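Of the protein chains in this complex, all but one are displayed in their positions.
Showing chain A:
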Amino acid sequence: MQSTDKNVTQSITQVIAASSLGTLIEWYDFYIFGSLAVIIGQQLFPSDAGASALINTLAIFAAGFIVRPFGALVFGRLGDLIGRKYTFLLTLVLMGGSTFLIGLIPSYSSIGYAAPILVLILRLVQGLALGGEYGGAATYVAEHAPVGRRGFFTSWIQTTATLGLFLSLGVIVLTKNMLGAEAFADWGWRIPFLVSILLVGVSIYIRMKMHESPVFTKLKAEGKVSTNPLKESFQKKANFKMVLLALFGATMGQGVIWYTGQFYAQSFLENTCKLDFNESRYVLLWAILFATPFFVVFGSWSDKVGRKWIMLTGMLLGVICYRPIYQYFIDATNVKEFQKTELKSASDPVVERTLLNDTKDSLITTTVFKTLNNGMTFKEAKVVIIPDDVLAPLPEPQTVIKDVTLSGSSYIIIIALVFFQVLLVTMVYGPIAAFLVELFPTKIRYTSMSLPYHIGNGVFGGLVPFIATLVASFSGSTPLSGLWYPIGIAALSFVIGAVYINNKGDENVAD
């Protein structure tokens, strides 16, 4: 008996390793474009705004969240028709191939507009592939996992999105440090793209050796495979109402908690709090490093106490805690206020004068590097435009704060607060694969679970930066106003989930 248990565990370990590695690489591939968007923009797009700005917007905006639900439909259908293994093998090849090719695209100076158009096409392929990958991997693992441990085993898949982000940040920082900023911006940015082909090759090799899901194999042998999974998923009321429940009661809230904790936090620290580029990334790296094991903790715990309340508690804590957390970020980095009492030293001013484009006006920037008694440092730049017309009145100088670095205590507190946000991500995300898998029958599972997942994660979550920025632009808004979007969506999802979802799911996924 012990020997049989050991064999099962070994087999599932291989299944998890094969699925997780591939999914991790897909996320890595997806993230490096976002992280390197500025450099790619300089290399592959013309410097003047024009048609390329539109293509650039589409490449980043569209593939980031719009295409994923379509990938979920296309590959979900394939997965329910021909099987999980071959479908998510295909998504891996498409994702890895397009990432590698982005690394090979000649610059705009060599091939002109063909460069941004090729980028857009490859980004769309990436988005489609990502839309198909997750459902396949989660379904594949869940259909191998024993009853009562499905949350634990699928939670390994859940770690991959976060680890993919971690890996992408790590590879970029490492490559940049090894090559130097100039060489990295010139050609070194291609390395993270090209390296991914090795990882994809290994992953394809491992996946090729895996067998089809036993549950799907049985279904196929019995001739019970769905002939039209899309129709059965979305036209059959009994199933469609569960798709809607999964979307509004779980994945919608999960998506906004996910993006707020892992992306908005870092962008808020960098753009609103003016934290130094590296510092804001190190904060996120530390937080992710400490929080990642909790995906497995909460996934495993959900096997014992049910999935529903763990996910909903994560959403509720987000609703309650986001505003105080972000208020602390603002207070802890308010160097303008600190320097009134805490200023320790200031460097000699560095003055730069530049001519403004298309006019004869000039821009004078006076930069001072300051250190505070509490250990924080920052750059203060006074910017003034000197009009060419000597009789014109001089405009008031603008003071710009940048490159803030934190002191020991506030650095640790901010890491702890970002860690807490990623912990909420692990609460909502750790159990959700098992929750979705248990909601739908085998023959249409891949299709049925992929669409709500990618609308929740890709659309609701992916829109966090855009809508948060939009809300912050309303008259009378404050830097915290953007948080009303994730708070509102998470609160809505919490209410729907609390009222409509059962805590006890269907344990049998073989039907």
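Everything that follows uses one rule, which is that a contact is a pair of C-beta atoms (placed from the backbone, for glycine too) under 8 Å apart; a residue touches a chain by one contact, two chains touch by 3 or more; residues count from 1.
Please note the rule applied: contacts and distances are computed from a predicted model.
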"Ferredoxin family protein", "Cytochrome C", "Phospholipase D-like protein" or "Beta-ketoacyl synthase" - which is the UniProt name of the missing chain: "Phospholipase D-like protein"
Touch criterion as defined above, residue of A:F153, A:F440 or A:Y453 at the omitted chain: A:F440
Candidate in contact with the missing chain, chosen from A:A17, A:I117, A:L245 or A:A472: A:L245
Interface with the unshown chain - residue positions in chain A: 49-50, 53-54, 57-58, 61-62, 66, 236-242, 244-245, 247-248, 440-442, 455, 459, 463, 466, 470, 495-496, 499-502, 506, 508, 511
